[in-house]
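One protein chain omitted, others in place.
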Amino acid sequence: MLPNEIYDTLKTEFGDAVIEYNDQQPTDSFILIGADNLFDICHTLRDKDAFLFDYLMCLTAMDLGENVGVVYHLYSMTHKHRLVLKVTAPKTDPKIPSVEMIWRTADWHEREAFDLIGVNFEGHRNLIRILCPYDWEGHALRKDYVAPEYYHNMKVSY
Amino acid sequence: MGLLDRLDDPYEGGGIILGKVEDLLNWGRSKSDWYLHFGLACCAIEFMAMNASHFDFMRFGTIPRTSPRQADFIMVTGTVTFKMADRIKILYEQMAEPKYVISVGSCSNCGGPYWEHGYHVLKGVDRIIPVDVYIPGCPPRPEAFEEGMMLLQKKISHQAIFNKRKRLESEV
Amino acid sequence: MSDIKRLDLEYSQLESDRMRINVGPQHPSTHGVLRLEVEVDGEIVTEVVPHLGYLHRCFEKHCEKMTYLQVIPYIDRLDYISAMNNEWPYVMALEKLMDIKVTDKVEYIRVIMAELNRIANHQIAVATFGLDAGAFTPFLFFFRDREYIIWILEKMSGARLLYNYFRVGGLAADVYPGFKEDCLNIVKQVRKTNAEVMDLLIYNKIFIQRSANVGILTPEVAINFACSGPVLRGSGVKFDLRKDEPYSIYDRFDFDIPVGTGEVGVVGDCWNRNMVRVNEMEQSCRIIEQAIAQMPDEGDVKALVPKRIKPPKGEVYMRAENPKGELGFYIVSNGTDKPERIKARGASFVNLSVIPEISKGYMFADLILILGSIDIVLGEVDR
Partner (left out) sequence: MENVNFLYDLLGKNVISVLLIVSLPLMFVLVYALIAILAELKVSAWIQERLGPMRTGPWGILQPIAEVVKLIQKEDITPDRSSKLLYNLAPFIIFTGAYAAFAVIPFSEYFVPAGINLGLFYIFAVGSISAIGIVMGGWASNNKYSLMGAMRSVAQLISYEIPAAMAVLSIVVLASTMNMQEINKIQSGWFWNWFIFGGPGTLAKLWVIPFTLGLGLIYFISSLAETNRVPFDIPEGESELVAGFHTEYSGMKFAMFFFAEYANMFVVAAVLTTIFLGGWNSPFGDFMQGPFWGVFWFVSKAFTVVLVQIWIRWTLPRFRVDQLMYIGWKVLLPLSFICFMAVSLYVMLK
């Protein structure tokens, strides 16, 4: 199934929750969806026979300036097709539903996104830092991040 | 504590016999080096290659030990992060005296390629533990490991054991 | 009969103190600086909590501050055992963004380099897996061979481990004279050592007892955890990006995808995962032989690309079959010579996340083997 067909199917099913379809080259064509219905849409994408996206290749969080965005790269082992989903949330309150219950692999990806960008995944069962130490402050991959001067009496940057 | 403290300056100058004893003790320490391989990153793979048949690190009389208590020197191979730094300190403190440190690779020497933007990288392991020998390279070639090991052995074999304080004073 | 039943009940009701053991970050067989918090009931593992980040080297932060070409050395340091394979998806992604076609010769050299590095990686993987089981000697046999491969890669790129060899639109240097003969000799040597290690380690009775029927990963769980590479194929899923989504020129070669067969033990256990790696070495040998035969002698190894790489605005996700599994780069370009965001989807990172799932209920010594059979590299896990 091609991404535009998937977009049409999703649009009929979820209506306004599916916001936009983008296929400008050279960007991989993606579907922008609203954060509120993310979990349901992902569930449909995984379980509906026409989609069967059972393989979450990659989950990326990004700092978009005003917003934070999360990008899902999906793949289907049976149909061999792929899809890119995008979600955004305001940076002041970066809440996005967790898909950890749908694809278990999202567990660590979401923890990493929380650690480095500070996206708050709602419904994640164990949302703690994963790469930085548990007492680290700030989210390192945000564009406005300034590294602390000292960590445990060790100077961070020279 | 070991023999070292008790032997501190009973006689003036030490004399021939103590000098020879010192040579013997230094010889033993320099030729029998058990190491704690603290494999952190890329350099650890090169160090594994160093251990293998082509280069054979055990030629120098080194034996890998997994417990810090039994190790004579610790080989810090790779990038030291802040999360790791505390652990390295603990491990170093667990080792029995006399103990030495070899810092392998640019990362543990000074932060290496992660110097500028590495918010989570300690810029050099010598900021937390004293280092005896630095081996440069990213990663160092096995030949560099060999030279580093020989430098450490040279350093150990010239160490003062008796009348340490006195000799240090005369140097100053 | 009833007596025995009652006894069983009482035994299960016996309460024993569970012990929490800290494996790592400095432990001989965590393959780096992984820390596992293990809860054991006697010798049985009841819970495993991995703690990562002891080698978090801020890769993604560096990417945002560097130009596109400066990023390549950092990519080498992700999965530092198979650096050639790492660079490939990255340069392919940029080539796709900038719409650059590379010459045939470049493609062939890339394939040969990547496959040689795949063999070297699998040799380390199988060797350290044997080491975890207590067999020290196969480890050194493999390292002896790996050294010859390293020599070829060194002659090509100038470095022993972290090559920085692939460039956008080409390679850093052409092949040296005598390259083809060297490669064919390596293939011979690899096959010889593999046969030797088959006797010494793989089909050793003790080794089979240790690694078969341990750490069983079912295909459903593996796909749900997005495992890839030998971990996924060890569970019997025939999925290899080189076949299923052929990138570069892999569609020109004739090779098989080894999967876990359950020849010994069950499909998806440690032995089968390990066996997939051993078989993949043979397949890589076949690819190298075919590539050497087909490789054109004439041709340029550098395409016409500007000195400053400035891809147009856009986003691309490119993945390739790393020895560890699927390595993907998600590159967001904002039109300048520095990337907006690069996310590396490391195979080890994803594969490692199944550890808590598949190691419960096995013995403490098995946990070490399960970890070894997954073949992680902490540089890629923590980035």
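The letters A, B and C name the chains in turn, as written, and every chain counts its residues from 1.
The rule is simple: a residue touches a chain if its C-beta (ideal position, glycine included) is under 8 Å from a C-beta of that chain, and two chains touch if they have at least 3 such contacts.
Remember, predicted model here, so these are calculated numbers, not experimental data.
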| item | value |
| --- | --- |
| Shown chains that the omitted chain touches within the full complex | B, C |
| Contacting the left-out chain in the complete assembly, out of C:83, C:97, C:113 or C:133 | C:133 |
| Option from C:69, C:184 or C:200 whose C-beta touches the chain left out | C:200 |
| Residues belonging to subunit C that touch the chain removed from view | 19, 21, 27-29, 43, 130-137, 140-141, 144, 200-201, 204, 206-207, 209-210, 363-368 |
| For subunit B, the residues touching the chain missing from this view | 1-4, 24-25, 27-29, 31-32, 53, 56, 58-61, 63, 65-67, 69-70, 72, 94, 96-98 |
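Here is the rule we use: only the chains that are shown with their structure count from here on.
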| item | value |
| --- | --- |
| Pair with more cross-chain C-beta pairs in contact, given B-C and A-B | B-C |
| Computed distance of Cα centres, subunit C from subunit A, in Å | 25 |
| Distance between the centres, which are taken as Cα means, of subunit C and subunit B, whole angstrom | 32 |
| Whole-Å separation of chain centres (CA-atom averages), subunit A against subunit B | 46 |
| Multi-chain contact residues (two or more partners), subunit C | 53, 56, 58, 61 |
| Residues within subunit B bordering two or more other chains | 83, 119-120 |
| In the complex with subunit C, residue positions of subunit A that touch it | 24-28, 30, 54-58, 60, 62-63, 71, 73, 77, 80, 84, 103-105, 107-108, 116, 129-133, 140-141 |
| Touch list for subunit A against partner subunit B, complex | 131-133, 140, 145, 147, 151-152, 154-158 |
| Complex contact set, residues of subunit B against subunit C | 36, 38-42, 44-46, 48-49, 51-54, 66, 68, 78-79, 81, 83-84, 87, 91, 113-114, 116-121, 138-139, 141 |
